[in-house]
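Here's the structure, in structure tokens; my notes come after.
Every protein chain of the complex appears in place save one, which is left out.
Up next is subunit A:
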Amino acid sequence: MTTAVDRIAIKAKERPGDRIFSTATVVAGSLILAVLAAVAIFLFVQSVPAFMAAPDDFKGDFSNFWSYVAPLAFGTIWSAFLALLMAVPVAIAVALFISHFAPRKLAQGLGYLIDLLAAVPSVVFGLWGIGVLAPLVQPFYASLVEWFGWFPLFAGPVSGTGRTIFTVAIVLAVMVLPIITAICREIFLQTPVLYEEASLALGATRWEMITMAVLPFGRAGIISAAMLGLGRALGETMAVAMVLSPSPQILFQLFTSQNPTTIAANIALNFPEAHGVGVNILLATGLVLFVITLIVNMIARVIINRRKAFSGAN
């Protein structure tokens, strides 16, 4: 005879404070979605004139908007790709060092050192790239071009200043390294200790334990970290704008003085002097960059969310 009694749901008393507070949180949450939508909408509205711009509105020799943005988009993706190629292996190694190889007592401090790298503002990286890195690597470029010039990527003539797309890629790699490292480190630390201890107890060396327990467990995390690093590298502005000596073409050569520039750097360099349709054209390239990074980030998130369910990384 308990059926009737059990079914009555006890309803909490709704107080005005509760109402106001929960509404405020919902509004704040929705505001974020609204801001994201507003970014897309306002950029789109402002870029409409650019899609119909006449050829002489463009800086340089271009017939329409798409031929203007193509080399920029190429430069953006190419430099970010090169940067990731360098950053991801090093970042995984550094994360492993901090999580599994370094002495326990030092590990946290060492991780903090790498995090400091993430805190350095990008203009400072730009100054460093021109002042220190470019002169330092130029001799290496010269000898690479001299010895391996037959390889298409290394074709000459070598840049005399070292301010090439490869230098930019190195700077970008240094900038995304701490982001990728931080995420990988968190993921590696989440590996269930029982797995690690079990494989060590079965006689595995530390490296075998890592390949069998830690890396499979963290694969989704590593992919997501790399994608987030890619997103950062795609959108990085000042370091590229300062280090690169640009020319708007599609070129794969790494060490010449003719380098494709990136969307973000192109905007930063030209925006202060732009006027009329020129502003709209730059805004439209910004919209293209926004769409590219949005897609990269969304793919990354979908991968993480889908893998989360069975990798246990939550």
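Just so we're on the same page, contacts are C-beta pairs under 8 Å (C-beta built on N, C-alpha and C of every residue); 3 or more make two chains touch, one makes a residue touch a chain; residues count from 1.
We take it that contacts and distances are computed from a predicted model.
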Chain not present in the shown complex, as UniProt names it (candidates "Phosphate transport system permease protein PstA", "NADH dehydrogenase subunit M", "Amino acid/amide ABC transporter membrane protein 1, HAAT family" or "ATP synthase subunit a"): "Phosphate transport system permease protein PstA"
Given A:Met52, A:Leu85 or A:Val120, the one touching the chain that is not displayed: A:Val120
Which of A:Val69, A:Val158, A:Val174 or A:Ile222 contacts the chain that the document leaves out: A:Val174
Touching the absent chain when the full complex is considered, from A:Ala53, A:Val69 or A:Ile98: A:Ile98
Footprint left on subunit A by the chain that the document does not show: 12, 15, 17-18, 20-22, 24-33, 35-36, 38-39, 42-43, 45-46, 89-91, 93-94, 96-98, 101-102, 110, 112-117, 119-128, 131-132, 174, 177, 181, 189, 205-208, 210, 228, 231-232, 234-238, 242, 264, 267-268, 271-272, 275-276, 279, 282-283, 286, 289-290, 293-294, 296-298, 300-301, 305
